[in-house]
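Left out: one protein chain. Kept in place: all the others.
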Amino acid sequence: MIKPLITTTVQIFKSRFTVVYPEEEEKLPDNYRGKIRLDMKTCISCGACARICPNQTIDMVDTYTDKGIKKMPLVNFERCLFCAMCEEVCPTNCLVLTKNLEDVEVYDRRDLIKRPEELE
Amino acid sequence: MSETKINIGPIHPSTHGVLRLVVTVDGDTIKEVEPHIGFLHRGVEKLAESRMYMQNIVYMEKLDYAAPMAHQELYVSTVEKLLGIEVKERAEYVRVVLLELQRIASHLLWLGTMCNDIGQMFSMFMWTMRDRDMILRLLQEATGQRMFYVNMRLGGVNRDLPAGFEDDTYKVLDSIEHSLGEYKDFLESNPVFMERLKNVGVLSRENAIRLGVTGPVLRGSGIDYDVRRNSSYYKYTKLGFRPAVETGGDSFARYKVRMKEMQESISLVRKALEEMPKGDALGLPIKLIGAVPKEKEAIVKRELPRGEGMMYMVADKQRPYRLAIRAPAFINLAALDHISRGQRLADLFAILGSLDLVMADVDK
Partner (left out) sequence: MLTNELAYSKAVAYIMSLLSWDKLNFIYNFVLANIVYGVIVIIGVMLFVVIFGWVERKVMAKAQFRHGPTKVGPYGFFQNIADALKLLSKENFIPESADKYLFVSSIVFILAILLFSMLIVPFSGGIYAVDLSVALLAIFVLLSVLPILIFVAGWSSGNKFGSISAQRSIIMMVSYEMPMLMVIAAVALAAHSFSFFSIVGAQSNMYFAVLMPIGFVVFFIAMLAELERPPFDIREADSELISGWLTDVGAPFYASVLIVDYARMLLGSLLIVLLFFGGWQGPFLPKVAWLLIKVFIVAIFIIVLRATYVRMRLDRLLRFGWLWLLPLSIINLIWVYFFMVWGVIL
């Protein structure tokens, strides 16, 4: 009957395990799957990422580049699962998942649909 | 006498997920329990028919949010059997390590939420969540995410274990073993806790076989059946695995079975890390046009943390023609009515806690 009380009292004097979020941050590993980054110069508009995505979140849209109008991926972050299949399939390695988690927090749901220029 | 119906509705702090129970009660004694399910049905079996084999991993993981690695591995094994692909040897050890770590994490979650339901006021829940968080950080180093890993590929995993994984794992396992001893002392020297669990929800041997329950619920009633030993896969018999069995059939026996399973998993992970051969554990990467199936249909059985799971798949060029899933929590829920007749209303939540249900598994 007394042993549980001793265990609880001892725990009071140990250190905390939780992190007070905006002031302290947690360390993420290198292969963390965060926001998608697109390198517009090396994209060859093959559309493999749009075809492999299980949730159909990537759409190829017309964008202005230096070489004219090409089709580049537009990502709808409301439906994205961060599964990294598009990164694996991309033949030129221009679509990469980074460690960035903060740019997918928005105040308006329409800002979650990111055009290729914003994915840089 | 006067019987009233109480509706323990879909939103309740103690039903794990959305589950509606219509309980017919006479005073304080339960006469009948009728579960209504289907609030979380997403049509996974039908969705799987319109995606390619490797695109379906994403849906199969979400069948169980407490232990996603187990369902993902079950699905990938079914596809491997269908396509006739062998798993590499080092990959077998890596899969065993990841699966057993996931099993420890799932049982820690069970312990926390069961103590919550009995009335513990969140202390035990916070302590077990701390241990589970340490395991999730390990899995995050190995695969990249804390939940919904998508890291199994045909024939292996998508990334080998990073350097320094073994030392971190040994430290975490030592800490968890120490904590498990503390939890055992904390709970078993507490007579109020033992009173809530002993002789509550007794399931006899014949009824357990007749109802078709599996997993710790079956092993708590004295029947020695475990898929990891009976139809063994990967290297479990080589690593010397022994299932945990208790007689008694009440909630306390199920609790002891799960605590023993956690100890067994810790020693399995240690042995697997020692005996792991050097080599290559990478599987086939995802491509737009994959391999062609050799067989027509395939069935695979695995031991999930909640019971025995099975998948049956019929092939049709690049997509499954039909995928059928046997979810263990669905069958265990059907035993609830039988177990809880004649108990008090306050015991219903202790029984629900000891059955360890996850509603995503029940509703698919």
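Some notes on this structure:
A and B are the chain letters, set down in written order, and residue numbers restart from 1 in every chain.
Keep in mind that, in the parts below, contacts are C-beta pairs under 8 Å (C-beta built on N, C-alpha and C of every residue); 3 or more make two chains touch, one makes a residue touch a chain.
Please read all numbers here as calculations on a predicted model, not as lab measurements.
Annotation: of B:132, B:196, B:219 or B:302, B:196 touches the absent chain (contact as defined above). The chain that is not drawn here is touched, among residues B:47, B:209, B:299 or B:346, by B:346. Screening B:52, B:115, B:157 or B:339 for touch with the missing chain picks out B:115. Think of the hidden chain as still there; on chain B it touches residues 4, 6-7, 12-14, 28, 115-123, 126-127, 130, 190, 192-193, 195-196, 344-347, 349.
Within the complete assembly, residues 4-5, 7-9, 11-12, 14, 16-18, 20 of chain A touch the chain that is not shown.
Definition applied: only the chains that are shown with their structure count from here on.
Chain geometry summary: the mean Cα position of chain A and that of chain B are 28 Å apart. Here chain A touches chain B in the complex through residues 1, 3-4, 7-8, 11, 17, 28-29, 31-33, 48, 51-52, 54-55, 81-85, 88-89, going by the rule given at the top. Chain B makes touch with chain A in their complex at residues 51, 54-59, 123, 127, 130, 133, 140-141, 143-145, 148, 150, 158-159, 162, 182, 185-186, 189-191, 285-288.
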